[in-house]
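With one protein chain removed, the remaining protein chains of the complex are shown where they sit.
Chain naming follows the written order as A, B, C and D, and within any one chain the residues start at number 1.
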Amino acid sequence: MNDTDTMLDIKNLTIHYEAEGGTVHAVEGLNLTLGRGESLGFVGETGAGKTTTALGIMRLIPNPPGKIKSGEIIFNGENLLSKSESEMRKIRGAKIAMIFQDPMTSLNPVITVDKQIAEMISLHKNVSKSEALKLAGDMLELVGIRRERMHDYPHQFSGGMKQRVVIAIALACDPELLIADEPTTALDVTIQAQVLELMKELKQKFSASMILITHDLGIVADICDKVAIMYAGRVVEYADKRSLYTNPVHPYTRGLFRSVPDIEEDVDELPVIPGLMPDPVNLPSGCAFHPRCSMAVDECRNSRPKMIEAEEGHFAACPVCVKKFMNGEALS
Amino acid sequence: MLKYILRRILMLIPVLLGVAFCVFTLLYFTPGDPARMVLGDLATDEAIKEFRDKEGLNDPFLVQFGNYVYKAVFKGDIGRSYSSKRPVMQEILTAFPYTLKLSAFAMIIAIIIGIPCGIISAIKQYSWFDTITMIFAMIGLSMPVFWLGLLLILFFAVRLRWLPSSGFSTFKAMILPSVALAAQSISMVTRMTRSSMLEVIRADYIRTARAKGQKESIVIGVHALRNALIPVVTLCGLQFGQLLSGAILTESIFAVPGVGRLMVNAIMSRDYPMVQGGVLFIAITFSIVNLLVDLLYAYIDPRIKAELK
Amino acid sequence: MKKFYSVFIALVFVLSVAGASLAAKDTLIVADQYDPTTLDPIGHNDYPTSRACSHIYDTLIFLNPDGTLRPGLAEKWEFITDKDYKMYLRKGVKFHNGDEMTAADVKFSLERANTPAGSHIHTYSQDLDNVEIIDDYTVIIHLKKVNYPFFSSLVHSWGNIVCKKVVEAAGDDYGMNPVGTGPFKFKEWAKGDHYTFERFDDYWGNKAKFKTLIVRSIPEPTNRTIELETGAVDIAYPVTTIEIARIQENSELELQRKVIPSTTYMGFNVNKAPFSDVRVRQAISALLDTVNIQRAVFRGVGQTPRSLIPEVTKYSINNELPVHVRDVEAAKKLFAEAGVDPSKIKIIIRSNERKERIDMATIIQAQLAEVGIHSEIMQQEWGAYLSDLQKKTHDVFLLGWGLSVPDPDYAVSGLLESNAGTNYTGFNDPKLDEMLAKGRSLPDGEERAKVYRDMQLYINEQCPMVYLHNDEAIAGVRKIVKGFEVDPFEVHSFRNVYFEE
Amino acid sequence: MSGAYIRVENLKKYFATKRGMLHAVDDVSFEIKKGETLGLVGESGCGKSTLGRCLIRLLDSTSGKVLLKNNDDDGYFDITKASAHEMKVLRKRVQIVFQDPYSCLNPRLSVWELIAEPLIVNNIYGNKNEMRKHIRSLMDTVGLAERLENSYPHELDGGRRQRIGIARSLALNPEFIVLDEPVSALDVCIQAQILNLLNSLQKEFKYTYVFISHNLSVVRHVSDRIAVMYLGQIVELAEYKDLFKTPLHPYTQALLSAIPLAKLDVKRERIILEGDVPSPIEPPNACRFAGRCRYAEDICRNTPPALREILPGHFAACHHAKENINQ
Partner (left out) sequence: MTTTDEKIIPELVRKRRSPLFEVFLRLSKSPLAMFGLAIIFILVFCAVFAEAISPYSPIKQDLMHMFETPSSAHWLGTDEFGRDILSRLIYGARVSLQVGFIAVGIALITGGMLGAVSGYYSGWLDNCIMRVMDVLLSIPQTLLAIAIVAALGPSLMNLMIAVGISAVPTYARIVRGSVLSIRSMEFIEAARAAGSSDLRIILKHIIPNSMAPIIVQSTLGVASAILNAAGLSFIGLGIQPPNPEWGAMLSGGRQYIRDFPHMTLYPGLAIMLTILALNFLGDGLRDALDPKLKR
C-alpha cells in the first residue's frame, strides 16, 4: 500500500472496559489501515470489538468504564489519540462522521430533524443559522426525504427514514471518513436495500472513505473494497474483497462463510464453528480462536499469531493456515 | 389538544364525586357531634336539635350526601364553615395563597438546587461530589419535616436570630418554612435528575451529538437535559401537588395559615362543610396540577404531544 | 447561577430592611395564641375572640381590674326591681360606620343573644326576657327571673353592642365585617395569621394612643417568646412556664402575671361505678399529690386550688381551706370502707391534647399505680373529646373551667348544676341545685356569702372532681410598651397603651 | 387435500387500536403437510408472528378455522373452537419456540425448573425420578450440559437460552411446533448451531414445523415450502426451490433481490422498493402492495387479488402473476 494514500492507520490499538467481573478486553492490539477513497468492511460477531474500535477512532469511548490503553490512530498523518478534546471536536463530524446502528434511538427525540442536521452544519461550517437550516433541508432532499418534512420530529418517521436522516447528518459536512456501524441491522430487508443503495450512491458522490461495520458478509460483498474480519478484539484477516471472498485463509473466516445458509445451494447440515466467542474478560492464551479451531497446534495455544501476508494485500493472523495456503494445500 | 384537556376535565368529575363521597362517609362515621362543636358546650339541647334539623344532620346518609352534591353542582355552594360562619370557599381562598406561596417557594428551591446537583452528580458519577450529594439527598429524604423545622427554628431563629420563627407575611418569614418544606423535594429532584440524566447520557442520540463534534456543555445542556427533564417534570408536578396539599406539618410548625392548617383545624373542630370543601378543593388543585404537568410534558416531549392529538 | 444568587441576596437584604423600617412605633404588634373564630361578639365563647371583640366593641358596663363595675356605654343604671334594670345610654356614641348608637341597637344586640346565633353564650343570656326601649337613650332590661349574676355578665363580650343596621344587612357574613363603637375599627383579617385594627378617631372615650393594632396568632409558646425577644412583637401572651425565666432575664422585657379565676380539674363520672361511691372519689383524691403534680407541671405558675370558686372571685374560701395533702393510708381506708379493691380498678383518663393536661394525667397515672390502680390515658382531639364526654360513658377526665364574669355562680353552676350542658361529671344533686338557685336570687351581701361558703364546703365533701390547677394570666411585654396590664379575665385591653422609647 | 396435517381456512385476526382495526392477519388460508417445514417470511409487522400464535391458539382468532388432523381418525379438529379443557390436551401436540430467547424465559426459574414446567403443569410424571431422567435426556437432546441445570437464564448466552426454549417445547413430545424467529436474535455461528439442531430434531422426531423468519436465506435453508406474507396476507406460497427460482409476486421478487449475497460476481437486478410498508390499520380493499408495485395498474388499486395456483403447487396473489412467470 502506498503510504501517501493511507488515510487511516491504526496501530496496536488496545481498548479495555473496567467491569465488575474484571477487565473486558474489547480491543486487543488491533492493527488496520485504510486508504483514501477506499471502503472497508469490518466484519465480526457480537462482542468482537467492532463498535468499540469505531468509537475508539472517534475518541468516543465512554470513560469510565472504557479506556484506550495503548496504540496509535493515525488519521491523515496525525495521531488522533494525542489530540486534545477540542481539537478532536473539530475532527468529529467534519473529518470523520459516524452512522450508528439503531436509527430509532440515535436521533434526539425532542428536536426536529432539520435542527439536528443544522447543528452539525453550524458546528463545522461558517454559515448563519438560517443558512444552516436551508442546507439541512438540502441534505434531507439528498437522502430522499421531502423538504416539507424537515420540521418533523424523529418519531414521525419510519425506521428507514430515520436512518436516512442519520445519514444526512453524517454527510452534512462532507467528511473524509464515514464510519457506518451496522447501519441496516435494525431495518427490514427491503428497507435495508434502499438504505444500502443510498449509501453506495452518496459515497460515490461525496468520494468519502468508509468503514462499514457489519456482521453480514453479503452487505460487504455488495459495498466494500476491503474487508477486515474481527474476532475477540483483533483483526484476524484483512484483504481486498475479492481475495478474501475467493480465498478465505483464517479458519474463523472460513467458518463464518460456511455458517451462512446459502440461497442457491442446498445443504443438509450447516458446517458450524463449535463453541462460543470467548469471554472478553478472560481471553484464551495465544490465538484467541484456538479453543474452537480444528487446526489448532501447540503454537496456537502459546503465542499470539501475527498478521502474515498470504498473498498480496491479503493478511491473516494464522501462521498454520497461511503456510498451508502458500503451499497450495487445501484448507478444509 | 383542547379536546384532550376537555376530556381530562370531564374525567375529573367521577373522581371528585368519589372524593366527596369518601370524605362524606368518613366524616359521617367520625365521632363527635358537629352541632355541639358549632354551638359550643354551653348550648342547650333545643338549640342543638334545631341546628341538626336546620342543617339536615338528621337526614339519612345518602340524602345528606345528595343534598351536598346537588348544592355544590347546581348552586356552586359548598356550604359555610360551622365555626366561622363564612362560606367555605372564601375560607379556602384566604388560606390558599399562603399554601401556594409556600409550595411555590419550596418547589423553586428544590428545582434550583436539585436539578443542577443532579446533573453534576450524573456527569461526575462516582466522584466525591456525587457521593456527598447522594448521601445528603438521602438524609434530606429521611429528615422528618417537623424535626428539620424545629432545628431550623433552633438555629436560625433562636440561636442566630436571623429569621423569624413563625408567620408568613414577610419574605424573611417565608424562608424557613419554605426551606423546611423543600428539603424532601430537593432530595427527590436531585435523585430523579441524576438517575434520569444517567440514563439519558448513555442514550444513542447523545453519542450522535458527540459524534457531530458538539461541545460537551451543549451535549449535556441541550441534548441530554431536555430529555432527562421529562421524568423530572413529572416528579416536580407530583411533588408540587403533594406540597400544595401536604404542607400540613410545616404549616403547623411555622404557624403558616395555609390550607393544611385550615384542614387540620377543621377536622379537629368537626367543621364538616370545611373539611368537605377543603378536601375537594385540594383534590381539584391536585388534579389540575397533574393536568398541567401532562401538558408541560407534551410541550417538552413531542412524542407525547403526538399521542394527545 | 452566580447572577441569580446575588439577586437573591440583594432581594433578601432589601426586604429585611424594608421590614424593619415598617415598624415605626405607631403600631402595636401583639402575639396571641390563636386566631379569633369570628368577630361577631355572640358567635363564640373563646378567649382570643373575646379579646379581639373587646377592641372593636364596648359593653354597657365596664369591669375594673379589682372586680368592681364602672359605666361603659351606659352612663348610669338603676335596678327598678330585682329583675328589671334601667340603663341610661351615653349620648353621641358613634359606630365605626358613623351611625350613632341608640337604644334600638342595644335592644337588638342583647336580644340577639337569645336567638340560635347566640348558642355559644346561651348560659349568660338565657334569663333575659326582653329589652324595652323607653327612648333613644334609655332602655329597660327585663329578666325572666331574679338573677343577680346576670348583671355582671354584661361585661362579658356577649354584652358587646353591635350596630343593628349593619348586622341585619350583613347576615351570615357579619363575622368578617364587624362594626362596633370601640376604640379600634376593623381593617383587615388574614385568617390564621393576624388581624389589623386601626384607631377609631371618633371614639367617645379616650382615643387610642397609637394608630395600628396588629394581633398575630402564634400557637407555639416558644415562637411567641422568640418573636417578643427579637422585637417582632411588643406584647405576647399567654406565656408558658418554661418561657418565664427567659422573659424575666431579658432586660428589655417585662413579665406581667396575675392569678385568674380559672380552674383545671379532674372530674369523675359520678354516675358510673365505682366513682358513684363518694368514698371512692375521696380515696382517689387522697391518693393524688395534687400540690406536687401542679408544681411539677407548672413549675411555679398558678397554684393548686382548694375550692371550686377561685381565690380571686368573691365569696371564695379558697385561702381559708387547708392545703390538699396526699394521704395514701386514708385512701386505702376509704377504699376498704367502700369495699373496693383498688388493684381491680381500671380507669381511662381522658384529656384533649393540651400538653399540660397530658402531663398532669401522666403523673396522675403514675401515682394511681402506686396502690395498684391501673389507668390508661386517652388523648383525644377536641371534637371527639367533647362528643365523648357528652355520651357520659367516660371514667375520669381532665378539663378546665374559666370565669369570664366576676360572679361565683358561674364558677359552680356550669359545672355541677344538674341541667348544665357542661356538667360532664353528671353530678345531680338537688341540694346543690337549690343552693345555686338561692345564690342567684340574692343580692350581694352577707347572706349570699354564706350560701357560697356552704356550697364550697359541700362540694369539697362530695368530691365530684379533684382540683388540679388555678391558672395565671401571664404576658411578656417589651419595656417600651407602657400602660398595659394583664386582665384577670384574660381579656387584655390596649386602650391605655402607649410607647416610651 | 386429505393429506394435509393442518388446514387454515380464512383465518383473520384483528386488533382494536385507538386509531382503528389493525388487520394483523387478514383472510389467510393454506395447509401444512405432516412432517414438512413451512417457512413464513415477511417484514416486520406483516402479521407472521400473529399468524403463528393463532395457529396454536396462543391468540384467539377473530374468525376462520385452524383445523388439526386427529391422530386416530381422518377427521379434523378446529383449534380455534377448542374448549379450555380440549386446549389442555392440545398443548401436548402443538408447541412454540419464541424469538427472544431471553424474554421468553422466566428469569426467576432455573434451567431445570424451566424445562420441568411443561411436565409439571401437564402432570406427565408422578415419579420424580422419571421426570429427572426425562429432563436430563431433553437437555442432552438440545445440547445443554447437565451442570447447567441450576443456572438461571441471565447467566447463559443467547444460544443456550434458545436451547432451553427448544427443550421446553419438546418436553411434551409435540407433533407440531411453531418456530417464531428462533434464530434472528443470534449471531451467525450460533444461528447455524441452532438451525442444525432444529433440523436434526425434525429428522429424528418427525416434527411438523412452521418456521417464521424475516431472513430469507435461513428460511430457504430450513423450509420445504415457503409462504410470503405482506400486510397480513399471504401473497405467495410455493416449494422453496420454485419460490426462489421463479418468484411470481412482485413483492417476493423485490424481497429476493434485496438479499445481500455473500458472493462476488453474482449479477442480479436489484429491485428497490419505494417507500415503507403501509399501515395495517384499516387497509384499503385493493392489492395491498399496489402502492409500491412497479407493475401496478388500475385493477390492482381496485380489486384485491386472490391467492391462485399459478403453476402447479405455486400460489400467488397478483393480478399479473401469469405475466411475471417469464420475467
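What we mean here is this: a contact is a pair of C-beta atoms (placed from the backbone, for glycine too) under 8 Å apart; a residue touches a chain by one contact, two chains touch by 3 or more.
Note that the coordinates shown come from a computational prediction; the quantities given were computed from them, not determined experimentally.
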Per the definition of touch given earlier, which of D:Pro118, D:Gly158 or D:Pro305 contacts the omitted chain? D:Pro118
Candidates C:Thr37, C:Thr123 or C:Thr222 - the one touching the absent chain: C:Thr222
Which residue from D:Thr37, D:Thr50 or D:Gln95 sits in contact with the chain not drawn here? D:Gln95
Touching residue (missing chain; options D:Thr17, D:Asn70, D:Asn173 or D:Ser200): D:Ser200
Absent-chain interface residues of chain B come out as 14-16, 18-19, 22-23, 26-27, 29-31, 135, 138-139, 141-147, 150-151, 153-154, 158, 242, 245-246, 248-249, 252, 260, 263-264, 267-268, 275, 279, 282-283, 286-287
In the whole complex, what residues of chain C lie against the chain that is missing from view? 220-222, 226, 240, 242, 246, 292, 296, 353, 355, 358-359, 361-363, 365-366, 376-381, 383-384
Chain not shown, touching residues in chain D: 53, 56, 58, 88, 91-92, 95-96, 98-100, 103-110, 117-118, 121-122, 140-145, 147-148, 150-152, 154-156, 159, 165, 168-169, 171-172, 193, 197, 200
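Methods note: only the chains that are shown with their structure count from here on.
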For chain A and chain D, which third chains touch each of them? none
Could you tell me which chain's Cα centre is nearest to the average position of every protein Cα atom shown? B
Pair of chains ranked first by number of touching C-beta pairs: B-C
Quick check: how many Å separate the C-alpha centres of chain C and chain D? 88
In whole angstrom, how far does the Cα centroid of chain B sit from the Cα centroid of chain D? 53
Using the touch rule from the top of the page, what residues of chain A touch 2 or more other chains? none
What residues in chain C touch two or more of the other chains? none
Could you tell me which shape the graph of touching chains takes: line, ring, star, complete or other? line
Throw together a list of every chain pair that touches. A-B, A-D, B-C
Under the stated contact criterion, what part of chain B meets chain A in this complex? 126, 202-205, 207-216, 223, 226-227, 300-303, 306
Which of the residues in chain A come into contact with chain D in the complex? 45-46, 158, 160-161, 188-194, 196-197, 215-222, 241-242, 245-246, 255-264, 267-273, 276-277
Show which residues of chain C lie in contact with chain B when the two form their complex. 1, 4, 11-12, 15-16, 19, 35, 37-38, 40, 43-45, 116, 119-123, 126, 172-173, 175-176, 190-194, 216-220, 222-223, 226-227, 230, 232, 381-384, 386-388, 390, 414, 421-422
